[in-house]
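Every protein chain but one is kept in place in this view of the complex.
Chain IDs A and B follow the sequence of writing; residue 1 opens each chain.
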Amino acid sequence: MKNAEEIFELLKQEFGDSILSIDKDTPTEPIISVEPLKIHIVSKFLRDNPELQFDSLMCLSGVDDANGKKVKDAEGYDVIEGGTLSVYYHLYSTVLRHKITLKVSAPREDAKVESVENVWKCADWHEREAFDMVGIVFVNHPDLRRILMPYDWEENSFPLRKDFKVPEFYQGMKIPY
Amino acid sequence: MYQYFYELTGSVIISTLITAIFPLVNVLLVALIGVYLERKVSAWMQDRVGPNRTGPFGLFQTIADFLKMLQKEDAVSSEVDKKLYNIAPVLVFAGSFAVYAVIPFSSKLIGSEIEVGLFYALAVSSFVVAGILMAGWSSNNKYSLLGAMRSAAQIVSYEIPTALVVLGMVMLLGTLSLTKISDMQTAYFWNWNIFGGPELSVTKFILIPFMLVGFVIMFISTLAEVNRTPFDIPEAESELVAGYFTEYCGMKWAMFMLSEYGNMFAVSAIVSILFFGGYQSPFGYLGNTLGLHWLIPYEQAFWFIFKGWFFIFVQMWLRWTLPRLRVDQLMTVCWKYLIPYAFVNLIVIGIISLF
Partner (left out) sequence: MALKTETMVLNMGPQHPSTHGVLRLELELDGELIVNVKPHLGYLHRCFEKHAEAMQYNQVIPYTDRMDYLASMGNNFGYVLAVEKLLGIQVPERVEYIRVIMAELQRIASHCVALGTNGADIGALTPFLYLFRDREYILSIIEETCGARMLYNYMWVGGLSHDIHPNFVRRTKEFTSYFKNTIVELDNLLSYNKIFIERTANIGILPADTAINYGATGPMLRGSGVKFDLRKDDTYSIYNRFDFDIPVGKGLQGSVGDSWDRYYVRVREMEQSLRIIEQAIDQIPEGDVHSAIPKRIKPPKGTVYSRVENPRGELGYFIISDGNTNPFRVKVRAPSFVNLEILGELCKGHLVADVIAILGSIDIVLGEVDR
(Lines give C-alpha, C1' and ligand atoms only; values in the text may rest on other atoms or scores of the structure.)
Protein backbone atom coordinates (compact mmCIF):
# COMPACT_ATOMS: atom_id res chain seq x y z
CA MET A 1 0.00 0.00 0.00
CA LYS A 2 1.46 3.30 -1.00
CA ASN A 3 0.18 6.74 -0.21
CA ALA A 4 -0.15 9.60 -2.65
CA GLU A 5 3.25 11.18 -2.08
CA GLU A 6 5.14 7.97 -2.69
CA ILE A 7 3.22 7.39 -5.90
CA PHE A 8 3.97 10.97 -6.91
CA GLU A 9 7.68 10.42 -6.32
CA LEU A 10 7.66 7.24 -8.40
CA LEU A 11 5.91 8.98 -11.26
CA LYS A 12 8.19 12.01 -11.06
CA GLN A 13 11.24 9.77 -11.34
CA GLU A 14 9.82 8.00 -14.35
CA PHE A 15 8.26 10.81 -16.31
CA GLY A 16 9.74 14.07 -15.08
CA ASP A 17 7.96 16.97 -16.71
CA SER A 18 4.72 15.35 -17.73
CA ILE A 19 3.73 15.08 -14.11
CA LEU A 20 2.89 18.57 -13.13
CA SER A 21 2.07 18.72 -9.47
CA ILE A 22 0.38 17.18 -6.49
CA ASP A 23 -2.26 18.96 -4.51
CA LYS A 24 -2.29 17.60 -0.97
CA ASP A 25 -4.07 20.30 0.94
CA THR A 26 -7.63 20.55 -0.35
CA PRO A 27 -10.04 18.10 1.24
CA THR A 28 -10.53 15.22 0.89
CA GLU A 29 -8.15 13.50 -1.46
CA PRO A 30 -4.73 14.36 -2.91
CA ILE A 31 -4.80 14.95 -6.67
CA ILE A 32 -1.88 14.50 -9.08
CA SER A 33 -2.00 16.68 -12.18
CA VAL A 34 -0.72 15.25 -15.46
CA GLU A 35 -0.30 16.69 -18.91
CA PRO A 36 -3.20 15.92 -21.23
CA LEU A 37 -1.30 14.35 -24.08
CA LYS A 38 0.88 12.16 -21.88
CA ILE A 39 -1.85 10.52 -19.84
CA HIS A 40 -1.73 7.36 -21.91
CA ILE A 41 1.84 6.34 -21.09
CA VAL A 42 1.39 7.40 -17.49
CA SER A 43 -1.70 5.17 -17.23
CA LYS A 44 0.13 2.26 -18.80
CA PHE A 45 2.93 2.68 -16.31
CA LEU A 46 0.48 2.87 -13.43
CA ARG A 47 -1.21 -0.32 -14.55
CA ASP A 48 1.87 -2.37 -15.33
CA ASN A 49 4.39 -1.38 -12.67
CA PRO A 50 4.58 -4.17 -10.05
CA GLU A 51 4.76 -1.73 -7.16
CA LEU A 52 1.63 0.13 -8.23
CA GLN A 53 -0.65 -2.30 -10.15
CA PHE A 54 -3.60 -0.01 -10.66
CA ASP A 55 -5.74 -2.51 -12.52
CA SER A 56 -9.13 -0.92 -12.11
CA LEU A 57 -10.40 2.47 -13.19
CA MET A 58 -13.12 3.38 -10.74
CA CYS A 59 -14.37 6.52 -12.39
CA LEU A 60 -13.53 8.95 -15.19
CA SER A 61 -15.30 12.30 -15.04
CA GLY A 62 -15.31 15.24 -17.39
CA VAL A 63 -15.62 18.62 -15.64
CA ASP A 64 -16.05 22.13 -16.90
CA ASP A 65 -13.78 24.16 -14.63
CA ALA A 66 -15.46 27.47 -15.46
CA ASN A 67 -12.26 29.34 -14.61
CA GLY A 68 -12.19 31.56 -17.69
CA LYS A 69 -13.54 35.04 -18.31
CA LYS A 70 -17.25 35.63 -18.56
CA VAL A 71 -18.09 37.67 -21.66
CA LYS A 72 -21.39 38.48 -23.30
CA ASP A 73 -21.89 37.09 -26.78
CA ALA A 74 -23.94 38.48 -29.66
CA GLU A 75 -27.35 37.76 -28.14
CA GLY A 76 -26.45 38.90 -24.66
CA TYR A 77 -25.91 35.51 -23.09
CA ASP A 78 -22.99 34.72 -20.82
CA VAL A 79 -20.24 32.77 -22.52
CA ILE A 80 -17.02 31.65 -20.87
CA GLU A 81 -13.80 32.22 -22.78
CA GLY A 82 -10.47 30.79 -21.88
CA GLY A 83 -10.06 28.52 -18.92
CA THR A 84 -9.83 24.75 -18.92
CA LEU A 85 -11.83 21.57 -19.13
CA SER A 86 -10.61 18.79 -16.87
CA VAL A 87 -10.82 15.05 -16.66
CA TYR A 88 -10.47 13.33 -13.30
CA TYR A 89 -9.34 9.70 -13.10
CA HIS A 90 -9.91 7.66 -9.96
CA LEU A 91 -7.77 4.56 -9.92
CA TYR A 92 -7.78 1.62 -7.56
CA SER A 93 -5.62 -1.44 -7.18
CA THR A 94 -7.54 -4.59 -6.24
CA VAL A 95 -4.25 -6.33 -5.49
CA LEU A 96 -2.43 -3.75 -3.37
CA ARG A 97 -5.49 -1.88 -2.12
CA HIS A 98 -4.45 1.71 -2.74
CA LYS A 99 -6.13 4.56 -4.54
CA ILE A 100 -5.00 7.62 -6.42
CA THR A 101 -6.68 10.47 -8.23
CA LEU A 102 -5.26 12.00 -11.41
CA LYS A 103 -6.33 15.23 -13.01
CA VAL A 104 -5.80 16.36 -16.56
CA SER A 105 -6.61 19.90 -17.72
CA ALA A 106 -6.91 20.95 -21.33
CA PRO A 107 -7.63 24.41 -22.76
CA ARG A 108 -11.30 25.05 -23.33
CA GLU A 109 -11.19 26.01 -26.98
CA ASP A 110 -9.34 22.95 -28.13
CA ALA A 111 -9.66 20.25 -25.48
CA LYS A 112 -7.71 17.21 -26.57
CA VAL A 113 -6.85 14.44 -24.12
CA GLU A 114 -5.32 11.10 -24.94
CA SER A 115 -7.68 8.19 -24.56
CA VAL A 116 -6.85 5.47 -22.04
CA GLU A 117 -9.28 3.05 -23.60
CA ASN A 118 -6.70 0.40 -24.42
CA VAL A 119 -5.29 0.51 -20.89
CA TRP A 120 -8.61 0.02 -19.09
CA LYS A 121 -11.52 -1.02 -21.30
CA CYS A 122 -13.83 0.54 -18.75
CA ALA A 123 -12.87 3.96 -20.04
CA ASP A 124 -14.59 3.40 -23.39
CA TRP A 125 -18.06 4.53 -22.43
CA HIS A 126 -16.90 6.95 -19.74
CA GLU A 127 -14.90 8.87 -22.34
CA ARG A 128 -17.83 8.88 -24.72
CA GLU A 129 -19.93 10.36 -21.94
CA ALA A 130 -17.30 13.00 -21.16
CA PHE A 131 -17.20 13.91 -24.84
CA ASP A 132 -20.98 14.01 -25.05
CA MET A 133 -21.55 16.10 -21.96
CA VAL A 134 -18.54 18.44 -21.76
CA GLY A 135 -16.98 18.37 -25.20
CA ILE A 136 -13.53 16.95 -24.51
CA VAL A 137 -12.13 15.17 -27.56
CA PHE A 138 -10.25 11.98 -26.77
CA VAL A 139 -7.44 11.27 -29.20
CA ASN A 140 -7.14 7.64 -30.40
CA HIS A 141 -10.53 6.61 -29.11
CA PRO A 142 -11.94 3.90 -31.43
CA ASP A 143 -15.52 5.11 -31.56
CA LEU A 144 -16.05 8.60 -30.16
CA ARG A 145 -19.69 9.53 -30.60
CA ARG A 146 -22.49 10.71 -28.40
CA ILE A 147 -23.85 8.23 -25.93
CA LEU A 148 -26.60 9.79 -23.83
CA MET A 149 -27.81 12.63 -26.06
CA PRO A 150 -29.49 11.69 -29.36
CA TYR A 151 -27.12 11.16 -32.26
CA ASP A 152 -28.46 14.12 -34.16
CA TRP A 153 -28.15 16.67 -31.36
CA GLU A 154 -26.41 19.88 -32.38
CA GLU A 155 -22.72 19.59 -33.12
CA ASN A 156 -21.17 21.93 -30.61
CA SER A 157 -23.78 21.85 -27.90
CA PHE A 158 -22.49 20.18 -24.76
CA PRO A 159 -25.03 20.04 -21.93
CA LEU A 160 -22.82 19.99 -18.86
CA ARG A 161 -20.89 23.13 -19.75
CA LYS A 162 -21.57 26.00 -17.40
CA ASP A 163 -22.50 28.30 -20.28
CA PHE A 164 -24.79 25.82 -21.98
CA LYS A 165 -27.75 27.40 -23.75
CA VAL A 166 -30.73 25.15 -24.41
CA PRO A 167 -31.30 25.06 -28.18
CA GLU A 168 -34.58 26.51 -29.38
CA PHE A 169 -35.72 23.64 -31.58
CA TYR A 170 -34.89 19.97 -31.91
CA GLN A 171 -36.26 18.21 -34.98
CA GLY A 172 -39.05 20.71 -35.22
CA MET A 173 -40.10 20.48 -31.55
CA LYS A 174 -39.74 23.58 -29.40
CA ILE A 175 -37.66 22.75 -26.33
CA PRO A 176 -38.13 25.40 -23.63
CA TYR A 177 -41.81 25.71 -22.79
CA MET B 1 -73.65 -40.00 -34.97
CA TYR B 2 -76.07 -39.19 -37.76
CA GLN B 3 -77.66 -42.66 -37.52
CA TYR B 4 -78.03 -42.39 -33.79
CA PHE B 5 -79.75 -39.03 -33.82
CA TYR B 6 -81.89 -40.00 -36.76
CA GLU B 7 -83.19 -42.97 -34.79
CA LEU B 8 -83.66 -40.72 -31.79
CA THR B 9 -85.50 -37.86 -33.44
CA GLY B 10 -86.75 -39.23 -36.74
CA SER B 11 -85.98 -36.01 -38.57
CA VAL B 12 -83.25 -35.66 -41.16
CA ILE B 13 -82.72 -31.94 -40.65
CA ILE B 14 -82.26 -32.01 -36.88
CA SER B 15 -79.87 -34.94 -36.92
CA THR B 16 -77.79 -33.37 -39.69
CA LEU B 17 -77.64 -30.11 -37.83
CA ILE B 18 -76.57 -31.75 -34.59
CA THR B 19 -73.95 -33.86 -36.34
CA ALA B 20 -72.46 -30.84 -38.03
CA ILE B 21 -72.54 -28.48 -35.09
CA PHE B 22 -71.44 -30.79 -32.30
CA PRO B 23 -67.65 -30.67 -32.91
CA LEU B 24 -67.77 -26.92 -33.56
CA VAL B 25 -69.59 -26.35 -30.30
CA ASN B 26 -67.06 -28.49 -28.57
CA VAL B 27 -64.13 -26.49 -29.94
CA LEU B 28 -65.74 -23.22 -28.96
CA LEU B 29 -66.53 -24.49 -25.49
CA VAL B 30 -62.99 -25.76 -25.08
CA ALA B 31 -61.58 -22.38 -26.07
CA LEU B 32 -64.02 -20.50 -23.85
CA ILE B 33 -63.53 -22.61 -20.76
CA GLY B 34 -59.88 -23.21 -21.55
CA VAL B 35 -58.93 -19.54 -21.47
CA TYR B 36 -60.83 -18.97 -18.24
CA LEU B 37 -59.39 -22.09 -16.63
CA GLU B 38 -55.87 -21.19 -17.67
CA ARG B 39 -56.13 -17.81 -16.02
CA LYS B 40 -57.64 -19.23 -12.85
CA VAL B 41 -55.26 -22.19 -12.59
CA SER B 42 -52.20 -20.05 -13.24
CA ALA B 43 -53.43 -17.53 -10.66
CA TRP B 44 -53.87 -20.16 -7.96
CA MET B 45 -50.46 -21.61 -8.67
CA GLN B 46 -48.89 -18.17 -8.44
CA ASP B 47 -50.50 -17.25 -5.16
CA ARG B 48 -52.96 -14.76 -6.60
CA VAL B 49 -56.66 -14.79 -7.42
CA GLY B 50 -57.26 -14.41 -11.14
CA PRO B 51 -60.42 -12.92 -12.65
CA ASN B 52 -63.18 -12.71 -10.07
CA ARG B 53 -65.18 -9.60 -10.94
CA THR B 54 -67.11 -10.37 -14.11
CA GLY B 55 -69.82 -12.74 -12.96
CA PRO B 56 -69.52 -15.07 -9.98
CA PHE B 57 -65.91 -16.21 -9.70
CA GLY B 58 -65.18 -14.39 -12.95
CA LEU B 59 -66.99 -16.95 -15.06
CA PHE B 60 -68.07 -14.48 -17.72
CA GLN B 61 -64.53 -13.18 -18.28
CA THR B 62 -63.96 -15.00 -21.57
CA ILE B 63 -67.34 -13.92 -22.92
CA ALA B 64 -66.48 -10.35 -22.08
CA ASP B 65 -63.12 -10.71 -23.80
CA PHE B 66 -64.76 -12.28 -26.84
CA LEU B 67 -67.28 -9.46 -27.13
CA LYS B 68 -64.45 -6.95 -26.85
CA MET B 69 -62.50 -8.72 -29.55
CA LEU B 70 -65.44 -8.66 -31.94
CA GLN B 71 -65.44 -4.89 -31.77
CA LYS B 72 -61.75 -4.45 -32.46
CA GLU B 73 -60.53 -2.73 -35.54
CA ASP B 74 -58.81 -5.14 -37.87
CA ALA B 75 -55.65 -3.12 -38.26
CA VAL B 76 -53.54 -4.55 -41.06
CA SER B 77 -50.20 -2.95 -41.78
CA SER B 78 -49.71 -1.91 -45.37
CA GLU B 79 -46.62 -3.99 -46.06
CA VAL B 80 -48.04 -7.45 -45.46
CA ASP B 81 -48.53 -10.02 -48.16
CA LYS B 82 -52.33 -9.80 -48.27
CA LYS B 83 -53.27 -13.25 -49.59
CA LEU B 84 -51.06 -15.23 -47.26
CA TYR B 85 -51.85 -12.98 -44.32
CA ASN B 86 -55.56 -13.64 -44.63
CA ILE B 87 -55.36 -17.35 -45.31
CA ALA B 88 -52.95 -18.18 -42.48
CA PRO B 89 -55.36 -18.10 -39.50
CA VAL B 90 -57.94 -20.03 -41.51
CA LEU B 91 -55.46 -22.76 -42.31
CA VAL B 92 -54.26 -23.01 -38.72
CA PHE B 93 -57.81 -23.26 -37.42
CA ALA B 94 -58.85 -25.74 -40.11
CA GLY B 95 -55.87 -27.94 -39.30
CA SER B 96 -56.82 -28.28 -35.66
CA PHE B 97 -60.56 -28.42 -36.24
CA ALA B 98 -60.50 -31.16 -38.87
CA VAL B 99 -59.19 -33.65 -36.32
CA TYR B 100 -62.50 -33.49 -34.47
CA ALA B 101 -64.23 -35.33 -37.28
CA VAL B 102 -62.80 -38.65 -36.13
CA ILE B 103 -62.63 -38.28 -32.38
CA PRO B 104 -65.11 -40.60 -30.67
CA PHE B 105 -66.82 -38.81 -27.82
CA SER B 106 -68.72 -41.93 -26.99
CA SER B 107 -69.69 -45.12 -28.73
CA LYS B 108 -72.47 -43.29 -30.56
CA LEU B 109 -71.21 -39.68 -30.78
CA ILE B 110 -68.56 -39.93 -33.48
CA GLY B 111 -68.31 -37.60 -36.45
CA SER B 112 -67.35 -40.27 -38.92
CA GLU B 113 -66.34 -43.84 -38.19
CA ILE B 114 -63.52 -44.38 -40.65
CA GLU B 115 -61.11 -47.28 -40.57
CA VAL B 116 -57.99 -45.11 -40.65
CA GLY B 117 -58.98 -42.57 -38.01
CA LEU B 118 -55.60 -42.37 -36.29
CA PHE B 119 -53.69 -41.91 -39.52
CA TYR B 120 -56.09 -39.20 -40.63
CA ALA B 121 -55.78 -37.34 -37.32
CA LEU B 122 -51.99 -37.23 -37.43
CA ALA B 123 -51.95 -36.21 -41.08
CA VAL B 124 -54.49 -33.41 -40.86
CA SER B 125 -52.96 -31.84 -37.78
CA SER B 126 -49.85 -31.07 -39.82
CA PHE B 127 -51.71 -28.40 -41.79
CA VAL B 128 -50.88 -26.16 -38.90
CA VAL B 129 -47.23 -25.90 -39.97
CA ALA B 130 -48.15 -24.43 -43.32
CA GLY B 131 -50.42 -21.93 -41.63
CA ILE B 132 -47.77 -20.85 -39.16
CA LEU B 133 -45.15 -20.41 -41.84
CA MET B 134 -47.54 -18.30 -43.87
CA ALA B 135 -48.37 -16.18 -40.86
CA GLY B 136 -44.72 -15.60 -40.02
CA TRP B 137 -43.61 -14.78 -43.55
CA SER B 138 -46.48 -12.57 -44.58
CA SER B 139 -46.29 -10.38 -41.49
CA ASN B 140 -43.19 -8.67 -42.85
CA ASN B 141 -41.70 -8.62 -39.38
CA LYS B 142 -38.33 -10.12 -38.47
CA TYR B 143 -39.58 -11.33 -35.11
CA SER B 144 -42.51 -13.18 -36.69
CA LEU B 145 -40.20 -14.74 -39.22
CA LEU B 146 -37.88 -16.02 -36.50
CA GLY B 147 -40.83 -17.42 -34.59
CA ALA B 148 -42.33 -19.10 -37.62
CA MET B 149 -39.03 -20.71 -38.63
CA ARG B 150 -38.51 -22.07 -35.15
CA SER B 151 -42.06 -23.35 -35.02
CA ALA B 152 -41.82 -25.13 -38.34
CA ALA B 153 -38.63 -26.91 -37.26
CA GLN B 154 -40.18 -27.82 -33.93
CA ILE B 155 -43.49 -29.22 -35.17
CA VAL B 156 -41.98 -31.19 -38.02
CA SER B 157 -39.35 -32.76 -35.77
CA TYR B 158 -41.73 -33.74 -33.01
CA GLU B 159 -44.08 -35.52 -35.39
CA ILE B 160 -41.52 -38.30 -35.56
CA PRO B 161 -41.58 -39.53 -31.95
CA THR B 162 -45.38 -39.28 -32.04
CA ALA B 163 -45.52 -41.41 -35.15
CA LEU B 164 -43.11 -43.96 -33.71
CA VAL B 165 -45.12 -44.41 -30.52
CA VAL B 166 -48.37 -44.62 -32.49
CA LEU B 167 -46.76 -47.24 -34.73
CA GLY B 168 -45.95 -49.33 -31.68
CA MET B 169 -49.52 -49.10 -30.41
CA VAL B 170 -50.93 -49.96 -33.82
CA MET B 171 -48.69 -53.04 -34.02
CA LEU B 172 -49.98 -54.16 -30.66
CA LEU B 173 -53.65 -53.42 -31.21
CA GLY B 174 -53.86 -54.28 -34.88
CA THR B 175 -56.20 -51.48 -35.92
CA LEU B 176 -56.02 -47.83 -36.90
CA SER B 177 -59.62 -46.99 -36.14
CA LEU B 178 -60.07 -44.86 -33.04
CA THR B 179 -63.47 -46.33 -32.21
CA LYS B 180 -62.16 -49.89 -32.32
CA ILE B 181 -59.23 -48.93 -30.09
CA SER B 182 -61.59 -47.45 -27.52
CA ASP B 183 -63.91 -50.44 -27.74
CA MET B 184 -61.10 -52.89 -27.18
CA GLN B 185 -60.27 -51.39 -23.81
CA THR B 186 -63.38 -52.52 -22.03
CA ALA B 187 -64.63 -50.74 -18.98
CA TYR B 188 -62.68 -50.90 -15.69
CA PHE B 189 -59.34 -49.16 -15.57
CA TRP B 190 -57.14 -52.21 -15.30
CA ASN B 191 -58.14 -53.01 -18.84
CA TRP B 192 -56.76 -49.79 -20.24
CA ASN B 193 -53.76 -49.83 -22.55
CA ILE B 194 -51.55 -48.06 -20.06
CA PHE B 195 -51.87 -51.13 -17.91
CA GLY B 196 -51.21 -53.51 -20.75
CA GLY B 197 -54.52 -54.10 -22.46
CA PRO B 198 -57.65 -56.12 -21.85
CA GLU B 199 -56.35 -59.71 -22.02
CA LEU B 200 -55.15 -61.05 -18.75
CA SER B 201 -51.87 -62.80 -19.55
CA VAL B 202 -48.15 -62.59 -18.97
CA THR B 203 -47.73 -60.20 -21.89
CA LYS B 204 -50.02 -57.74 -20.14
CA PHE B 205 -47.67 -57.35 -17.22
CA ILE B 206 -44.52 -57.27 -19.35
CA LEU B 207 -46.01 -54.52 -21.46
CA ILE B 208 -46.72 -52.11 -18.61
CA PRO B 209 -43.28 -50.37 -18.37
CA PHE B 210 -43.10 -49.98 -22.16
CA MET B 211 -46.58 -48.56 -22.27
CA LEU B 212 -45.55 -46.05 -19.63
CA VAL B 213 -42.48 -45.03 -21.61
CA GLY B 214 -44.58 -44.74 -24.73
CA PHE B 215 -47.09 -42.58 -22.92
CA VAL B 216 -44.43 -40.21 -21.59
CA ILE B 217 -42.78 -39.85 -24.99
CA MET B 218 -46.10 -39.23 -26.65
CA PHE B 219 -47.19 -36.69 -24.07
CA ILE B 220 -43.97 -34.70 -24.45
CA SER B 221 -44.10 -34.80 -28.24
CA THR B 222 -47.68 -33.68 -28.39
CA LEU B 223 -46.84 -30.84 -25.98
CA ALA B 224 -44.29 -29.72 -28.54
CA GLU B 225 -46.80 -30.01 -31.36
CA VAL B 226 -49.19 -27.68 -29.60
CA ASN B 227 -46.43 -25.11 -28.84
CA ARG B 228 -46.89 -25.15 -25.08
CA THR B 229 -44.19 -24.51 -22.53
CA PRO B 230 -41.55 -25.81 -22.16
CA PHE B 231 -41.67 -25.81 -25.94
CA ASP B 232 -43.32 -22.48 -26.58
CA ILE B 233 -40.45 -20.64 -28.25
CA PRO B 234 -42.53 -19.82 -31.33
CA GLU B 235 -44.62 -17.63 -29.13
CA ALA B 236 -42.08 -16.87 -26.46
CA GLU B 237 -43.43 -13.76 -24.88
CA SER B 238 -40.28 -12.42 -23.45
CA GLU B 239 -38.12 -12.95 -26.50
CA LEU B 240 -40.21 -12.51 -29.54
CA VAL B 241 -43.19 -10.51 -28.32
CA ALA B 242 -45.71 -13.18 -29.39
CA GLY B 243 -43.74 -14.61 -32.28
CA TYR B 244 -45.64 -15.53 -35.39
CA PHE B 245 -48.90 -13.84 -34.52
CA THR B 246 -47.44 -10.50 -33.44
CA GLU B 247 -49.06 -8.63 -36.30
CA TYR B 248 -52.54 -10.08 -35.96
CA CYS B 249 -55.32 -8.40 -34.03
CA GLY B 250 -59.01 -8.82 -33.46
CA MET B 251 -60.77 -11.85 -34.88
CA LYS B 252 -57.72 -13.22 -36.68
CA TRP B 253 -55.86 -13.40 -33.39
CA ALA B 254 -58.90 -15.03 -31.84
CA MET B 255 -58.68 -17.71 -34.55
CA PHE B 256 -55.11 -18.48 -33.52
CA MET B 257 -56.15 -18.75 -29.89
CA LEU B 258 -59.15 -20.94 -30.75
CA SER B 259 -56.96 -23.23 -32.75
CA GLU B 260 -54.39 -23.47 -29.95
CA TYR B 261 -56.94 -24.58 -27.38
CA GLY B 262 -58.73 -26.79 -29.90
CA ASN B 263 -55.43 -28.43 -30.69
CA MET B 264 -54.73 -28.97 -26.99
CA PHE B 265 -58.01 -30.81 -26.51
CA ALA B 266 -57.59 -32.84 -29.70
CA VAL B 267 -54.15 -33.96 -28.67
CA SER B 268 -55.26 -34.80 -25.12
CA ALA B 269 -58.11 -36.76 -26.65
CA ILE B 270 -55.79 -38.84 -28.80
CA VAL B 271 -53.47 -39.55 -25.89
CA SER B 272 -56.35 -40.61 -23.70
CA ILE B 273 -57.82 -42.82 -26.44
CA LEU B 274 -54.54 -44.59 -27.07
CA PHE B 275 -53.55 -45.15 -23.49
CA PHE B 276 -56.34 -44.40 -21.11
CA GLY B 277 -59.38 -46.07 -22.52
CA GLY B 278 -60.97 -43.31 -24.59
CA TYR B 279 -64.55 -42.99 -23.55
CA GLN B 280 -64.62 -46.05 -21.28
CA SER B 281 -65.35 -45.37 -17.65
CA PRO B 282 -62.90 -46.66 -15.04
CA PHE B 283 -65.53 -48.14 -12.78
CA GLY B 284 -68.20 -49.67 -14.96
CA TYR B 285 -71.41 -47.97 -16.03
CA LEU B 286 -74.31 -46.65 -13.98
CA GLY B 287 -76.52 -47.49 -16.94
CA ASN B 288 -75.58 -51.16 -16.59
CA THR B 289 -76.19 -51.35 -12.85
CA LEU B 290 -79.43 -49.38 -13.04
CA GLY B 291 -80.64 -51.11 -16.18
CA LEU B 292 -81.04 -47.82 -18.13
CA HIS B 293 -79.12 -48.73 -21.29
CA TRP B 294 -79.85 -45.46 -23.07
CA LEU B 295 -77.77 -43.69 -20.45
CA ILE B 296 -74.51 -45.35 -21.43
CA PRO B 297 -73.51 -43.14 -24.42
CA TYR B 298 -73.90 -40.01 -22.34
CA GLU B 299 -71.91 -41.44 -19.47
CA GLN B 300 -69.16 -42.30 -21.90
CA ALA B 301 -69.21 -38.76 -23.29
CA PHE B 302 -68.85 -37.46 -19.75
CA TRP B 303 -65.84 -39.66 -19.03
CA PHE B 304 -64.21 -38.75 -22.31
CA ILE B 305 -64.54 -35.03 -21.74
CA PHE B 306 -63.30 -35.48 -18.19
CA LYS B 307 -60.14 -37.25 -19.38
CA GLY B 308 -59.52 -34.65 -22.07
CA TRP B 309 -59.77 -31.85 -19.53
CA PHE B 310 -57.54 -33.69 -17.09
CA PHE B 311 -54.73 -33.76 -19.61
CA ILE B 312 -55.31 -30.12 -20.45
CA PHE B 313 -54.94 -29.36 -16.75
CA VAL B 314 -51.60 -31.24 -16.69
CA GLN B 315 -50.44 -29.23 -19.70
CA MET B 316 -51.32 -25.99 -17.96
CA TRP B 317 -49.59 -27.14 -14.80
CA LEU B 318 -46.39 -27.78 -16.75
CA ARG B 319 -46.61 -24.40 -18.42
CA TRP B 320 -46.52 -22.48 -15.19
CA THR B 321 -43.81 -24.55 -13.56
CA LEU B 322 -41.06 -24.98 -16.10
CA PRO B 323 -38.91 -22.43 -17.94
CA ARG B 324 -38.67 -22.74 -21.68
CA LEU B 325 -36.04 -24.52 -23.71
CA ARG B 326 -33.83 -22.83 -26.24
CA VAL B 327 -34.25 -23.78 -29.88
CA ASP B 328 -31.19 -25.96 -30.24
CA GLN B 329 -31.80 -27.67 -26.90
CA LEU B 330 -35.31 -28.46 -28.05
CA MET B 331 -34.01 -30.14 -31.18
CA THR B 332 -31.45 -32.01 -29.10
CA VAL B 333 -34.18 -33.41 -26.87
CA CYS B 334 -36.13 -34.56 -29.88
CA TRP B 335 -33.44 -36.06 -32.07
CA LYS B 336 -30.96 -37.32 -29.50
CA TYR B 337 -33.26 -38.50 -26.74
CA LEU B 338 -36.87 -39.02 -27.71
CA ILE B 339 -36.34 -40.68 -31.07
CA PRO B 340 -33.85 -43.33 -29.91
CA TYR B 341 -36.03 -44.18 -26.92
CA ALA B 342 -39.12 -44.34 -29.11
CA PHE B 343 -37.31 -46.64 -31.55
CA VAL B 344 -36.19 -49.00 -28.82
CA ASN B 345 -39.70 -48.99 -27.41
CA LEU B 346 -41.10 -49.81 -30.83
CA ILE B 347 -38.77 -52.74 -31.32
CA VAL B 348 -39.50 -54.20 -27.90
CA ILE B 349 -43.26 -53.86 -28.33
CA GLY B 350 -42.95 -55.45 -31.74
CA ILE B 351 -41.11 -58.42 -30.25
CA ILE B 352 -43.64 -58.78 -27.43
CA SER B 353 -46.57 -58.62 -29.81
CA LEU B 354 -45.19 -61.66 -31.65
CA PHE B 355 -46.14 -63.83 -28.69
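Rule of thumb we're sticking to: contacts are C-beta pairs under 8 Å (C-beta built on N, C-alpha and C of every residue); 3 or more make two chains touch, one makes a residue touch a chain.
If you're wondering where the values come from, they're calculated on a predicted model, not measured in any experiment.
> Looking at A:58, A:71 or A:139, which residue reaches the missing chain?
Hidden-chain contact among the options goes to A:58.
> Using the definition of touch stated at the top, determine which of B:96, B:193, B:229 or B:259 touches the missing chain.
From the options B:96, B:193, B:229 or B:259, the contact with the absent chain belongs to B:229.
> Of A:31, A:52, A:111 or A:136, which sits in contact with the chain we cannot see?
A:31
> Just checking the interface: what residues of subunit A touch the absent partner chain?
Interface residues of subunit A facing the absent chain: 26-29, 31, 55-59, 61, 63-64, 88, 90, 94, 97, 101, 120-122, 124-126, 133, 146-150, 159-160.
> Take the complete complex as the reference. Which residues in subunit B touch the chain that isn't displayed?
Here the touching residues of subunit B are 42, 45-48, 142-143, 146, 229-230, 232-233, 236-239, 241, 320-329.
The rule is simple: only the chains that are shown with their structure count from here on.
> If you average the CA atoms of subunit A and of subunit B, how many Å lie between those two points?
65
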